[in-house]
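All protein chains but one are shown in place.
For reference, chains read A, B and C in written order, and residue numbers begin at 1 within each chain.
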Amino acid sequence: MSRWTRTADPAADAGWKNAPPRKGFFTDSSICIGCKACEVACKEWNGIPEDGLEMLGMSYDNTGSLGASTWRHVAFIEQPRRAVAASGLTPLPVVAARPGENRSFDGAETGIRWLMSSDVCKHCTNAACLDVCPTGSLMRTEFGTVVVQDDICNGCGYCIPACPFGVIDRRQGPPGTRNVGIAQKCTLCYDRLGDGMTPACAQACPTQSIQYGDLDELRVRAQHRVDALHAAGVADAQLYGADPNDGIGGAGAFFLLLDEPEVYGLPPDPVVTTRDLPAMWRTAAIAGATLLAGAAVAFVRARS
Amino acid sequence: MVPPATFASYYGRPIVKTAPWERDIPAYLFLGGMAAGSSLLAAGADLRNLPELRRVARIGAFVGGAAGTAALIHDLGRPMRFLNMLRTAKPTSPMSVGTWVLAAYGPLASAAATAEIAAMMPRRLPIAGRVLALSARPAGVLAAALAPALAAYTGVLLSDTATPAWHAARRELPFVFAGSAAASAGGLAMVGTCLEQAAPARRMAVGGAVVALVMEARMERSMGLSAETLHAGTAKRLMNASRALTAGGAIGAAVFGVRNRRAAQVSGVALLAGSVCARFAIFEAGQQSARDPRYTVVPQRDRLQRAANA
Amino acid sequence: MAECHPVGFQWVMEAKDRGATVIHIDPRFTRTSAMADLYVPLRAGSDIAFLGGIINYILSGEKYFREYVVSYTNAATIISEDFQDADQLDGFFSGFDPKTGTYDTTSWAYEGMETAAAAGSRAVAGRQPPAQAGGGGDELGGRGAALPHSEVRRDESLEDPFCVFQILKRHYARYTPEMVERICGVPPDQFAKVCEAVTANSGRERTTSWVYSVGWTQHSVGVQYIRGAAIIQLLLGNMGRPGGGILALRGHASIQGSTDIPTLFDLLPGYLPMPKAGVHGSLDDYLTSIKSDRQKGFWTAADTYVVSLLKAWWGDAATPENDFGFGWLPRINADHSNYQTIVDMLDGKVEGYFLLGQNPAVGSANGKMQRLAMSRLQWLVVRDLNLIESATFWKDGPEIATGEMRTEDIATEVFFLPAAAHTEKDGTFTQTQRLLQWHHKAVEPSGDCRSELHFFYHLGRMLRERLETSALDRDLPLRQLVWEYPLLQGDEPDAEAVLREINGCHLSGEKAGQLLNSFVEMKADGSTAGGCWIYTGVYSDGVNQSARRKPGSEQSWVAPEWGWAWPMNRRILYNRASADPAGRPWSERKAYVWWDEAAGKWTGHDVPDFQATKAPTFRPEPGIGGPDGLAGDDPFIMQSDGKGWLYAPSGLLDGPLPVHYEPIESPLRNAMHTQQSNPTREMFPRTENLSSPSPPDLGAEVFPYVVTTYRLTEHHTAGGMSRWSPYLAELQPEFFCEVSPELAAERGLEHLGWATIVTARTAIEARVLVTDRLTPLTVGGRVIHQIGLPYHWGVGGGGAIVSGDSANDLMGVSLDPNVHIQESKAAACDIQPGRRPTGAALPRFVEAYRQRAGLSVDTGTTRITPPGDGT
Partner (left out) sequence: MSIRTRVRRWPVLRQLTSGDPLGRGTAVRSAQTEHMMPRTRTADRVIKSICPYCAVGCGQRVYVKGDRVVQIEGDPDSPISRGRLCPKGAASEQLVNSPGRVTTVKYRRPYGTDWEDLPLDRAMEMIADRVLASRERTWEDADEHGRGLHRTLGIASLGGATLDNEENYLIKKLFTAIGVVQVENQARI
């Protein structure tokens, strides 16, 4: 049973013999300039349709959230001087990542913080979407990533409520739109990986806020970065999704954030729902047995 | 102005997504449950030789199973690909498990029902009729054997998601659904069966109703914050209606349904309606809990706080 | 920079990661500000006061890099005693002529050069007013202004009261932190942080660089903004050194190239001035007026550049006897720049107009004036990728909606010819650091899409065919023109052949036919040809150097083998200055090029921008001009005295030093002196181009707010290359205005609601984005609100995914006198909640505003501000 819910090496667990090192993203929001090149590069490579022409007024975010036709989403959060002061947060900008380096400015100069962060599918170690998919359309690749096989998916939609991050969705759109009715999400550019290339978003990112590589190496790099930021006085810098012991067994795509996750629209303590599945099956079994017994009792003394 | 980002959320946007499911799914929850309960009644009636109850229950099981399957397929984004459900067998996917149960249950329930229908035909089919008659009992009994799984797995189907209300209800939901299944099946049988043969159906209906009501109450306690979603809007109205109908139906069945056919039938309809309302209430509550990021963030924050304190 | 040049910004982020301090000075908090260590909001149009404040800080605090300043700049040079400064004349320099509104710049000259003015050449002594001299100063993109000779008197103690250094000190003494706060709205403590950071980070060990874009150029004193930064950088020793300089971040793929090989009225390729009627009758007149053989530097070889150009154009027909065809060049005698042309169009003087990948209906200031002007053309040719608003104004422009134009009344014949994209043609772009990069054709253009190369080659062919037998003199230049280029697939001219012609070649002698390797090989005797002398070398050794693509990872950090930079593949101009006078690097940290005593030549990471074997100790004989006149410590080899000019004795029309003037539309009185605005600014007073009043005139309160325009990362200029792209359109779908919460409260603007913004020109509507990124400033004791408008949207156009009102419709047209660039980065406006009136109600709505403000054609056109009133 435990194997259902706890995986150390997801690729091997999915039957991949001598798989390559697990690949992932480290998105460092402290150097994101909010240019949205990741959003466009992703759409260009994956042929994703336009996703709405509405102005949302959420700072410069007119994308809104991840979805079937948005696999990268840059969040913009404006934190006014008042709020920043009140919250006691370190105002942006983030100072140089030299541990202990003494800077002449504390960033409070800018008055406000403008947080930007590029969200993406987390490619969970224990992936709910993958577990609950009844067709095997969702698949764990040899790189440890999770992809939708659009030739298999029948659009049952179960993966959508299963995702603790609200990433995956079923594509809607006028007839003729590609993959309408099928669940869609970031594939970490599976086809490019197979050819030794970098995913489109990471390739485009001007400031390397999006870094792609071997997950182990990325986690080390991220830890150094967060240590450096702390040393430089950015107290609220925190890693998100980097811990293999969290509710999803660690994310394949993790983040460095400068505020609490929920500020960016991320769940503070995500848990893969199937972690509780064995218990749920037991409950169901007892409930079923109760029903059977109840039915039997109902027929005691019953005779025509 | 650009709303200041609060601690709670990103512009109040949902964090998890609502299930893309329409009415089909709650309808299926009801139909599947009613079918399962009916198969149990049918098998019992068959073994206890209560032909009228057996007939009504077998047909009810067949109709429920068939309509439920149709609803499931109709809800797919790509209905033509429904057979892909049988590509894999995944114990980690309640939907996969349910599909296989339904795939096994469907033909059995159909076989049993077909025998009844054939028996009602004015002209008797010579060989086919014989074969059907002989296979009817084993098919019905096997269907009944699968029925509890069919009735209870739907609870896991909903709980095994990140939808706050559904996941929070995981300890009770299978019982609520199983009870509701029994109540609805009993109710259906009371509608269609003469008083003499309906006794087991009455008992099952009353028992199921009691289980459903008790477990639903417990469920709301263990749901924590997300229980709010059952106390507002559509979900609230549906859940209140469900309680009233189920309780009323049960009392009606137990007190008046024993002697008065009309009362039995009314009680049966009430129980059926109560079951429908319960499924739709819980479905709607879950969707609502996904729409408001509060139900995702606050419980998770509390959990982290507790972990920190511990 | 993060906003409009995100990929270039990666280097800023890398520098920051290594400890660099990033300061962002901008009216609004942008994506750049979000990454900066220090963000300084200031009032749009007040930058000269800000820069002047820094200069004052440097001078009064003795923060300048003395050795650099003394050796490499004209700080020690003595100026004519006739010179009177703006602080003496209350906002004017000596020599202003109220009648023409121009300066006689004689008194600005270096001591001993005033008389040269008598020679009558304005380029040398800046005598002739623009009206006669061709509508402005020469564009000096490749060099400094000319001098009659280079024998200047210098006082290297910098004590002489008439030396540039002392003049500078006096000139900027009034630019105190208090004055900066009073004009820019920057509090002294914040200003002090900037001054400390900039000066502390300059010197032998460290360099500071300044980056600007059109936020500095689109002003009635734009050139002087850049001059202000130049003075700072020269005083701090940040020119010609790695990590230093003043970087112009340009907004179009080859806008630098279109200045080097100019599609500009007053230039010939390589920054040679267009000949001027009367002044430049003969080649000789021309040469003596644009340079003197007794001045220093490479500009003295201008004759070889001109003759080679004429040979490239007219080949054998260009002979010494006929001045190499110099007489065939058309002459200019006034401002023929873009906006003057538009005004002439309005008056029906212009019949035909070519638009080549440009969308003035949205991208130029005063869009309505642009569209009205185009409606008075006889014919218009639009070549673009998409059906831009400038091609469809006659059909769906805003004036059609208001009834100010009727399609049926517009006589303009419009040709829309689809253009080829960059993937459909070969050629070079010159990027913002003068680097030429070749882009290869990937596919054939589809349908009727063609390159400009194709269009203009074949247009020229057709015209030549039609005039083959003409006997008219006027047709001679075309008939004699060298116009043979090999044709490739689809009759596309071979772009490499054109680039070879630009590079130039030997025409006679034993090297006849060979390509030139350097412009120093050019001759004035007609034995060489070359279409653009500064580009000579792009084909050195017969190789297309611009197509070099040696991976950056396989070469030094200067990456000299990627593409080709003019001149001579030098990546940092004037890099001789990266070494001290003795030729040693100022510091190991900042070593770039240096004198190798043993080898007897200059060497380093880059191509030395200096005569390779000229020792630092070299001193020329007095009176020697040209390259040989350069001393071993004269790093600025295109300057006529070899020095960096803190003070510009010639070449500028509005003053030798930057002085603060208010924008033409300003909410405030000039706090520096009585003179409110640049007295030499170019104006077009007419009903299509009204200005709103500024103090001391009455009525200014009707337009109480400052409005400025800018770009967003997600779009490109007027939108022709972005609003037609769904992936870009969805990222910024609607035109919006950015206002502070305080202004929103003052005017009742709702976030995501609509607002109407009104100027003297027109009114437009935009969705409202209320944001703390805009801050009200306290300026001169007043709270000043600024409104930000991205200018990417337009009304009309065929097939645009998104559209909206155009911010440029709000802007008026008044120009910087030197370069004829419009002031569109600061204007006065009002803002009201709700959508603007539509149809005929819109002009009425605007008219009501004009009447309340008492606007007339003369409003804002006073050149000399009358004294008195409370400043």
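Definition applied: a residue touches a chain if its C-beta (ideal position, glycine included) is under 8 Å from a C-beta of that chain, and two chains touch if they have at least 3 such contacts.
Remember, predicted model here, so these are calculated numbers, not experimental data.
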Given that one chain is not shown, what are the shown chains it touches? A, B, C
Identify the residue among C:Arg18, C:Arg66, C:His440 or C:Arg686 that touches the chain left out of the display. C:His440
Considering the complete complex, of C:Thr208, C:Ser451, C:Thr708 or C:Ser740, the missing chain is touched by C:Ser451
So one chain is hidden, and I want to know which residue out of C:Arg18, C:Arg66, C:Arg549 or C:Arg686 touches that hidden chain in the complete assembly. C:Arg549
Which listed residue (C:Asp47, C:Glu714, C:Glu738 or C:Asp772) would be found touching the missing chain in the intact complex? C:Glu714
For a quick check of understanding: of C:Pro27, C:Gly531 or C:Pro776, which residue touches the chain that isn't displayed? C:Gly531
Which of these, A:Leu130, A:Ala183, A:Leu218 or A:Ala232, touches the one chain of the complex that we don't see? A:Leu130
Residues on subunit A that touch the omitted chain in the whole complex? 3-4, 10-11, 13-17, 35-37, 39-41, 44-45, 130-131, 135-137, 139-142, 147, 149, 151-152, 190-192, 194-195, 197, 200, 203-206
Can you list where subunit B touches the absent chain? 86-92
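Please note the rule applied: only the chains that are shown with their structure count from here on.
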Rounded Å distance between subunit A and subunit B, as computed from the means of their C-alpha atoms: 33
In angstrom, rounded to a whole number, how far apart do the mean CA points of subunit A and subunit C lie? 46
Measuring centre to centre with CA averages, how many angstrom lie between subunit B and subunit C? 74
In subunit C, residues with contacts to at least two other chains: 751, 769, 771-772
Pull out every residue in subunit B that's touching 2 or more other chains. 2-3
Write out the stretch or stretches of subunit C touching subunit A in their complex. 2, 6-7, 9-10, 13, 16-22, 29, 31-39, 190, 193, 196-197, 712-714, 726-734, 736, 751-752, 767, 769, 771-773, 775, 801-802
Would you pull the subunit A residues touching subunit C in the complex into a rising list? 31, 33-37, 39-40, 43-44, 49-55, 57, 59-60, 62-63, 78, 80-81, 92-93, 95-98, 101, 103-105, 107, 109-114, 116, 206-208
Please name which positions on subunit A make contact with subunit B in the complex. 4, 56-59, 64-65, 67, 75, 77-80, 83, 115, 128, 131-137, 152-158, 160-166, 168-170, 180-183, 259-260, 262-270, 273-274, 276-277, 279-281, 283-292, 294-299, 302-304
